[in-house]
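One protein chain omitted, others in place.
Letters A and B mark the chains as written, and numbering starts fresh at 1 in each.
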Amino acid sequence: MQRHLISAADLTRDDAVLILDTAEEMARVADRPIKKLPTLRGRTVVNLFFEDSTRTRISFEAAEKRLSADVINFTAKGSSVSKGESLKDTAQTLEAMGVDAVVIRHGASGAPYRLANSGWIDAAVINAGDGTHQHPTQALLDAFTMRRRLVGRDAGIGQDLAGKRITIVGDVLHSRVARSNVDLLHTLGAEVTLVAPPTLVPVGVERWPCEVSYDLDAVLPKSDAVMMLRVQRERMNAAFFPTEREYSRRYGLDGDRMAKMPEHAIVMHPGPMVRGMEITAEVADSERCTVVEQVANGVSIRMAVLYLLLGGNEPAVSHARTTEEK
Amino acid sequence: MDNKQNKQEKPDTAVQASDARPVLEGPDIARVLTRIAHEIVERAKGADDVVLLGIPTRGVFLAQRLAAKLEEITDRKMPVGSLDITMYRDDLRMHPPRALARTEIPGDGIDGRLVILVDDVLFSGRTIRAALDALNDIGRPRAVQLAVLVDRGHRELPIRADYVGKNLPTSLRETVKVLLAEEDGRDTVLLGAKPTS
Partner (left out) sequence: MSKILIRGARVLGGEPQDVLIDGETIAEVGAGLSAEGAEVVEAAGKVLLPGLVDLHTHLREPGREDSETVLTGTRAAAGGGYTAVFAMANTFPVADTAGVVEQVYRLGQEHGYCDVQPIGAVTVGLEGRKLAELGAMHESAAGVTVFSDDGKCVDDAVIMRRALEYVKAFGGVVAQHAQEPRLTEGAQMNEGVVSAELGLGGWPAVAEESIIARDVLLAEHVGSRVHICHLSTAGSVEIVRWAKSRGIDVTAEVTPHHLLLTDELVRSYNPVYKVNPPLRTERDVLALREALADGTIDIVATDHAPHPHEDKDCEWAAAAMGMVGLETALSVVQETMVDTGLLTWAGVADRMSVKPARIGQAVGHGRPVSAGEPANLTLVDTEYRGRVDPAGFASRSRNTPYEGRELPGRVTHTWLRGKATLVDGKLT
């Protein structure tokens, strides 16, 4: 792994499997009476959130605290800090306080990349979602959820998602979750199909390692997992689709549609769900829907990423370990 | 990362079969474990509240072998599990992060039980310190004991083993490597010289 986690595309297959395996061990900590490990004691992690996202921040915070890191939360939402100087100045201020890692959520695509590569700071940078670019820990927790459900909790150790057919449905154009998932799932050997109205698929998608379909009903029977993306109602006003009703009729997942999926197939959603839009309550509350599981898995994945980036004197890299004293 | 390499929890990987000499062979190891099993039964008065926890990687196999012997002797099911100490190590900052091994606590837990930690080589004692910390987060045993296949000396902490397969005086320039059939294809303990770097 590199020193930072900016994009799911930066992960090799072995890196990704290592993170998933490590997360599987981290998950077991949650079953213990004391849900805490001393691993990152004395390390300081700042959660630098320029965009409101309570769930992601809480998930990172829980992961950091379970690893005994010192946690600083910095929320800079709102337009007053939308100027670029703020990112640089804020980051440098935090670094002056001795921060070892910055978990950053930012509305501008590329802000974490810039933070990691501009020479502004030395700390490790973990991307917690940037604009419409990437959200790598979300993709990892999704892959983790799929591996558990489709391969098995123990059987999955050391395994990837080779041959699994994953369908991602919805606003691909504006989705960092879709981008990260396409990259990571492809790396893990899965076959990804994007389903969306043509208006919500980016120009240039033809170079992505996936298929694109406009017909949800045709794809469902061939899916091992169906991931529904949130569709914001505002998109309707920008003429991406005519009406909410037409959208849900063509691209929403309801009980009838779910019945077309193979029996073992699961329904996923990165949350927050817009019930009645991309997903009906019947589907959202069904046994096959993994939304709640995904949240729990998010903590394990983030613990794994934090451990593998910060747990040693350097990130877990792709070379043999040095000999050491026992 | 190469998972295979990282499975070696405490690698004395520098030891090559060619420049190392065996100090315990297969049959010796079996004999030693039988003796330790008897000692446990004797000192733990029947061993009815014993839980064996092996420290990955090779400590786990030794714990399983010990459990099998104990079951033979006591004719009772012996709870056995594993305790990964990676995230409790005091030298985490000195190396790249290691892949984690499995921690598997037997169903009834460890509260009020006699936990016997099992490892292949006792050296500085730091691994066992980490194991004691890890145990602390899992429960409160009645007592904790330590069984090792080889004690090679050079302790850096006030820790000693309750059951020792073989005391092996070594110099710091030497390496000790335990090979077990489950992981390495054969049973042997090798004493070798550290490569000069």
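Here are some notes:
In this text, a contact is a pair of C-beta atoms (placed from the backbone, for glycine too) under 8 Å apart; a residue touches a chain by one contact, two chains touch by 3 or more.
Here the structure is a predicted model, which is why all the values come from computation and not from measurement.
For the chain that is not shown, the touched chains among those present are A, taking the whole complex. For the chain left out of this panel, the touching residue among A:S109, A:Q159 or A:S213 is A:S109. The chain that is not drawn here is touched, among residues A:R105, A:R149, A:R176 or A:R230, by A:R176. In the complete complex, the residue from A:T22, A:T39, A:S53 or A:T132 that touches the missing chain is A:T132. Looking at A:N117, A:S286 or A:N313, the residue that reaches the missing chain in the full complex is A:N117.
If you put the missing chain back, the residues of chain A touching it would be 82-85, 87-88, 106-111, 113-114, 117-118, 130-134, 176, 179, 202-208.
Convention: only the chains that are shown with their structure count from here on.
Residues of chain A touching chain B in their complex: 1, 14-15, 17-18, 21-22, 25-26, 28, 32-34, 36-39, 67, 158, 307-309, 311-318, 320-326.
The touching residues of chain B, when paired with chain A in their complex, are 1-3, 5-6, 10-14, 84, 87-88, 91-103, 121, 123-124, 127, 133, 137-139.
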